[in-house]
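Excluded from the complex is one protein chain; the other protein chains are retained at their positions.
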Amino acid sequence: MEFGFAIAIGGLYAAGFYMMLRRNIVKFILGLSLLGHGANLLIFTAAGLTRANAPLTAGGSGTVMADPVPQALILTAIVIGFGVTAYMLVLGGRVSQLSQADDVDALRESERGAE
Amino acid sequence: MLSLSVGIIFITGLAAPYLLPRLGRAAPWLFSLIPLGILAGLLTHIIGSVSTFPWVESLGLTILFRAEGLSYLFAVLITGIGAVVTLYSGGYFHGDSRAGRWFCFLFLFMGSMLGLVLSDNVFSLFVFWELTSITSFLLIGFDHHRPEARAAALQSLLVTAGGGLSLLAGLVLLALITHTTDLGAMVAAEIPNDSPLLPWVAALILIGAATKSAQIPFQFWLPNAMTAPTPASAFLHSSTMVKAGVFLLFRLQPLFESISWWGPALMLVGGLTALTGAWMAVRQHVLKPLLAWSTVSSLGLMVMLIGAGTPEALFAAAVFILAHALYKAALFLVAGILDHETGERDIRRLGGLRQDMPITAITATLSGLSMAGIPLTAGFVAKESMYETLLHAPAYGWMLLVCAVLAGASFAAVAWSVSVKPFHGSRLPTDRHAHDPGSTMFFGPLMLSGLGIAAGTVPSLLLEPHAAASAPTAHHVPHLAAWHGFNLPLLLSAITLALGGVVIWLRHRKAAGDTSSALNKLGTERLYYRAMDLLDRFSTRTANTVQHGLLRIYLFSVLLGAMAILWPLVYRHAAPLDNLITSWAASGAAETRWHEWALLLTMIMAIGATVHARTRLGAVTALGVVGYVIAVIFVLYGAPDLAMTQFVIETLTVILIALSFSHLPPFRDLSPLWVRARDLLFAVTGGVVMTVLTLVALNARKHESVAAYYMENSYNLAHGKNVVNVILVDFRGIDTLGEITVLAIAALGAFALLRTLPGRKRGETP
Amino acid sequence: MMHLLPVYPVAGLILWAAVSITLHRYPLAQMAVTALALLSAWAVSLILLYTATFSGPIVLLVGNWPAPFGITFVADRLSGLMTVTALTVSLCVWLYAAFSTAREATGQGFYPAMLAMIGGVCGAFLTGDLFNLYVWFEVLLMGSFVLIALGGGRKQLEGALKYVSVNLVSSALFLAGAGILYGALGTLNMADLAVKMHLQGMPMLSSAVAALFLCAFGIKAALFPFFFWLPAAYHTPPAAVNALFGALMTKVGVVAMIRVFTLIFNHETEVTHTLLLILAGVTIAVGALGAYGQWEIRRIFSFSIIGQIGYIIMGLALNTPLALAGALFFMIHNMIVKTALLLTGGIAGKLMGTEDIRRCGGLYVGRPLLAYAYLLCALSLAGVPPLSGFFGKLALIRAGFDAGAWAVTAVAVAASFLSLGYGMKVWMYAFWGPLPAGIPDTAPGMRSPSVESSARGMIWAVAALIGLMLLLSVGAGPLMRFCLATAEGLLDPREYLQAVLGQGGGALK
Partner (left out) sequence: MNSVILRTGTVYLRPLLLIFSVFLLLGGHNQPGGGFTGGLVAGLAFVLEALAFGLDQARRTLRVHPLTLVGCGLLLSAMSAFFSTLLGKPFMTGTWWVWHVPGWGELAVGTPFFFDLGVYFDVLGVTCLIIFSLLNAGEAEGKT
C-alpha cells in the first residue's frame, strides 16, 4: 500500500507544481492546496501506515493503535494550511479585482521602475 | 598618551561645530593649538612612544600606536602641517556658515591620518586607512553643490576604498602567513621564501598603496580632487593622505624584498608615475592642477626610491618626503591665498602681484626655491641625496636617474609658474582688489617655507635625524649637508635647472593647448568611467533579469532550484530502490485491499480532473474530491480526528473559493503549448523526486518513537483517552497555541483586506 | 521564574496580541498594549541572555513533560542574543510606526499582526522542537502576510501575493522534511534528533533531508536561487513594515539554518556545507549587483539584504568558530543597520514625496541630521571601519582565507565594494545632489507641518538604532568574544544537549 501512496504523493506534488506554474490565479491557489495535501499525506505515510484502530486508550493495552503523533502534526498542518489558504484566497481575490485580471503575469506593477 | 592624542583630535573634531560659534575669533588659533601641542609633545618626547588600547582582540585588532622611526616622522609632519592648515582654515572660512562642519571634517581627517601612521597593528592601520578615505571624501566634496566636486569626491572614494579592499585582503593574508597582526613583528617575522601566498599579498598591498598614493594607473583621482577647498588640498595632497601609500610600502618593504618582481615593479610604477606627473604638470595653467600633477610626480619618485630598496634609497626617500611636505603644503596654501584674494586661478591671468601682496610673494618665493632645488633649501638637499643614491643604485640606476632629472626639471618649471609668474612682470587686472590676507592665513605658509630654507641650510640638524630614524636599517646613513662641493649630483642639479629653464622658455613662447584633452589622453581615467558605466549597466541588467516580475517564473526558478539540489542527493540513494520497488510490488500489492485500490484510483483521477478542469467550479469540485479521498484514507488508517477535520475544512474551502472568485471570467488557456509541456515535464520530474523521497523515507523507518510515551501516559497523566487530542491540547499544546494564532491573524488579515473595498468608505464593519 | 521566562517572548506576545485583537475598536489602546508587550518581552529577553551567558542554557519543559516528549524551549546564547536583538529592533520600529503608520494602519490589524509576527520570530529562535519551529514559522509568516498587505493598493497587494506564494512553497518543503525526520527517527525534539542522528543516523536519507531543509530555510532566508520574493515585495509596504521585515524575516531563516545545520545535519558536511558555500557566493554577488542596479532607496536596501544573507550563510558554510562568530556578528549588525537604513529611506521618501533618488535631492542641506544618520548607516553597511559592519566582514574574510575558500572570499571582498557603491549612489543623488530641475516642487513634505512633526518623531527611532550601531562598533571586542563563545557552543553542542536531555544526552556527543 505504501508504494501506491508514494505514487499518490508524487501525483499530488506534481499536480501542485504544475498548477502553481499556471497563469490563472485560481489554478495557482488550487495548486498550493494540492501541495498542502501532498505534504500531509507524506507525513502520514512516512510515519508508517497501519490499518489499526484510532489512538484511543480506552481499548486497553492489547490493541494495535495508529501512531498519534503524525496525526497531531497533520491536524495542526491542516488547520494552519486552512488559515493560510483562506487568507491567500482573499488576497488573490483582491489582487485580481484590483488588477482587473485573472492572469498572474499581469501582476508586474510593483516591479516597474528599475530600468 | 598617543591614543589620547589621537582621541583628543577626534573629540575636538566632533565638538568643533558646537565650539566654533562659542569661541569666536580665537577659535582657529585655539584649534590649531591642539595639533601644535601634540607636535610639541612628540618633539620633546613627552608623549610616550608606545600606547595600546584593546579593541577586538579575538580578531587581532588592537589599537597599537608606536611613534618610532617613519611613524614618528609622519606624525610630526601631520601635526605640524595640520596646525598650519587649521589656522589657515580659520581665515579661509572666515564668516562661512559651514566653518563648523569644515573643522569637524578636518580634525576627523587629521586624527585618522595620525592614527594611520602611528598604528603598529595592521588591522588598526586599515581602520584608519579607511577613515582617511571617508573623511577625505567629505573634504573633497565639501562644496557639494558643484557637480565636479561631487564627482571628484566619489571618484576618490571609490578608487581609494576599492584599493582599500585589496589592501584588506592582502593584510588578512599577511596575518595568515606571519601568524601575527603586529606590524613590527610581521616585518621581523621569518617567512619561508617559497610561501605561495606572499606574491599575492605583495600584489594586493601594492594595489592598495597605489590607489592611495595615486600611482599609475590610478593617478587620475588626485588632480580631480583639486576641487576641494584649498586647505584640504594642501593637507591631503601635499603631506598626508596621498603619502599613506608611500608610507605603507616603506614600512613593508623588508617583507617583500625576497620577491623578485617587487623592486622592479615599484621602480617601474614609480618611474612612470613620476614622468606622467611631470609631463602633465608642465601642461597646466591652473594653479591647483599644476601643483597636483607635480605631487603625482613626487609620489612617483618616492615609490621609485622605495623600489630601489637600498638603505640609502630609503633614506633619500625619507628626506624627500620631509622636504616635499614643507614646500608643497606652503605652495598649496599660497595658491589658496591667490585664489581667495584675487578670485583668479589661471596663472596666465596673474602677474605683478608682489607690490600688493608682499608677504605672499616672499612665502611663495621661498617655497618655490625649495621646490626648484636651489642650494640652501630643503628641496636641494633632498634632490642631491636622491641623485647621489641613484648614481650608486645597483640596478636600473641610470633609468631612474633620468626619471628623477626630468621630474626635477618639471618641478623647477612648476615652481616658476607658481611662485614667480604671478608676482613678477606686469600687473594684470584681477576681479578683486588684491592684498595680503590676515595673519591666520599667511602665518602658516610663511612658517613652512621658512622652515624649508632653515632645513636646507642646516640639514644635519633639521632633516637628518628625522629621516635617519625612519630608514629601517640605520647602520649606514649618508651625511646630509647644505653643500657637498662640486660633484656629479651637483652637475645633475644644474642640468635639471637648465632643463627646467628650457621648459619655462618653451611654455612662455607657446601658449599650450587645451589641458582637458591632455588629461583625457592618459586613458586610465576613461577606463575608470568605462568600468563604472559597465558596472551600472551590468547591475541594472542583473536586477532586471532576476526581478522580471513574473510570479510563475519566480516559482519555477525556486522549484527548479529546490529540485536541482534535491535530485542528486535523492538519486544517490536510488540505487537500492529497485529492491524496494520489487519487494513492495510483491508483498504490498498482495496486501492491498480492493477498496484501497479504488481509493487510489479515485484520487489520481480527481487530481487529473483538477489539473484538467475547464471551469472553475469543475476544478474546485475535483479538488474537493481529492480532499475527501484523503479524508477517507484517514478514516481507514485509524485517524478519525483527521478525517473529520479534513471533511469540514474541505467543505469550507470550497465555499471560500466559490465566494472569493465569483467575479472572475471562466478559465482560459493562457500559456502556449510548449510552456505547458515544459511545466508538465518539470512537474512530473518534481513528483518523481517526491515519490522516490517517500520511498527512501519509508525504508528508513524508525523502530521506536515518542508515541509510546503518549499512549502510556495519555490517560493517567493527562486525563484524556483520545491521544491525538491530548497531544494537541496538552503534550504539544503550544503548537496549537501557535496554530490558533495563525488562524486568528489570517482572519484578521482577510477582514482588513476586504474592508477597504474600492467605492466603499473605509472603516465600515461587515 | 524560569518556568515562564523562556516562553514569555513568544506566548506573552501572543497573549498581548489577543488582547489587542479584542481591543480592535480602540487603536490607541492597541498601540499602548503593543508597547507594553514589546517592552516586557524585551526585558525578559535581556534576563534570558544574561542567564544563558553566565549559567548556561535555560531549558523550559512546556507542560512539564519530560524532554523528548513535550516541547522544550531553550534559551542559549544564540537564541538569547537573537531574541534580544529582534526585540530591540522591534521596539525601535514601534517607535517609528507610532509616528508614521499608526494613523493609516491601526484598526486594520497592524499591531496584532506585528505582535504575532514578532512572537513567531522569538518562537523560532527559542524553540527546541522541529515541528514547533514550523508552527512559529507559520505564525510569523501569517503576521507578515497581513502586515505586507495592510491598507495596500494594487502594487502592494501584488508584491504581497508574490511574497506569500513563494513562502508557502517553503512551508510545504519544511513540512515534508519534518515528517520524514519523524518517520525516520521517531522524535521531533531537536536535541533528541541530534543524538539519534549521531547514534543511528539515516543511512540513505540524511543529506536528502538536509537538502530539503536547506531549500525550505533557503527560501525564507532569501538565498540564491530562492530569493525572488524579496525584491518583489519588500519595498511595497510602508517603511515601518519594510524595516521590520528587513530586520527579522530573512534572519529567522538563517538562524534556523544555523541551528539545524550545526545541531542535526553536521555529519555530511562535505556535501551540505559545500553546497551552502557555493550558494552563499552566488547570493553575495547577485545581491550586491542587484542592489547596485536599483534606483529607489528602499529598493536598494531591500535588495542588498540578499547579499548580506550570503555573507552570513558563508560563515555557516565555512563551519569554523571564527566564521560562525563573524556570521553572528554580521547578522546582529545587519539587523540594526538595515532597519535604520530602511527607516531613513522611509523618512526621506516621506519628505521628498518619492523614493526614486533621481528625483530627490538637497537633503544634506535641508536635513543635515538625517543625512549624517544615513551616511553613518550606509558606511557601516558597506563594512567601512570603524563602524560595526567592518568586524563581521573582517572575521568572515579571515575565516574564509583560513579555510582556503579563495573564490567565495574574493567575491565577498569585491561585493563590499559594490555595497559602498550603492550606499554612496544614494548619497550622491538624494543628499549631496541638488533637487533636479524640472521637477515641480518634489518636496512637498519639506514644508508640510504634519510631515515635519512626524519626521522629527521618526528620526528618534533612527537615532536609537544608530546609537546601538555605535555601541556595537565601540563594544565590538566583547561582542565578538561573545559570538566566538556562541559559535564554539554551536559547533560543539554538548552543553545544549545536556541541558535539554540531561546527562544521557550529553554523554553521547
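Letters are used for the chains, namely A, B and C, taken in the order the chains are written, and counting of residues starts over at 1 for each.
We take it that contacts are C-beta pairs under 8 Å (C-beta built on N, C-alpha and C of every residue); 3 or more make two chains touch, one makes a residue touch a chain.
Note that this is a predicted model, so its numbers are computed, not measured.
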Neighbouring shown chains of the undisplayed chain, as defined at the top: A, B, C
Candidates B:Ser51, B:Thr295, B:Thr610 or B:Thr736 - the one touching the absent chain: B:Thr736
Residue, one of C:Val62, C:Leu173 or C:Leu418, that touches the chain absent here: C:Val62
Option touching the unshown chain, where B:Asp436, B:Glu525 or B:Asp641 are the choices: B:Asp641
Missing-partner contacts on chain B, residue numbers: 640-641, 644-645, 648-649, 651-652, 655-656, 659-660, 662-663, 718-722, 724-726, 728-730, 733-734, 736-737, 740-741, 743-744, 746-748, 750-751, 754-755, 757, 759-760, 765-766
Missing-partner contacts on chain A, residue numbers: 54, 56, 58, 75, 79, 83, 86, 90
Interface with the unshown chain - residue positions in chain C: 3-4, 7, 11, 14-15, 17-24, 60-64
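Just so we're on the same page, only the chains that are shown with their structure count from here on.
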Length of the line joining the C-alpha centres of chain B and chain C, rounded to whole Å: 25
Centroid spacing, where centroids are CA-atom means, of chain A and chain C in whole angstrom: 27
Residues of chain B engaged with two or more neighbouring chains: 540, 543-544, 547, 549, 551, 555, 559, 690, 697-698, 701-702, 705-707, 710, 732, 735, 739, 742, 745-746, 749, 753
Numbers and ranges of chain A residues touching at least 2 other chains: 16, 20, 28, 38, 40, 42, 44, 46-48, 69, 76, 80, 83-84, 87, 91-92, 94, 98, 107-108, 110-111, 114
Residues of chain A touching chain C in the complex: 16, 20, 28, 32, 35-36, 38-40, 42-44, 46-48, 69-70, 73, 76-77, 80, 83-84, 87-88, 91-92, 94-95, 98-99, 107-111, 113-114
In the complex with chain B, residue positions of chain A that touch it: 1-30, 33-34, 37-38, 40-42, 44-58, 65-69, 71-72, 74-76, 78-80, 82-87, 89-94, 96-98, 102-105, 107-108, 110-112, 114-115
Interfacial residue positions of chain C with respect to chain A in the complex: 131, 134-135, 138, 141-142, 145-146, 149, 153-162, 164-165, 168-169, 171-172, 175-176, 178-180, 182-184, 188, 231-233, 235-236, 293-296, 299, 356
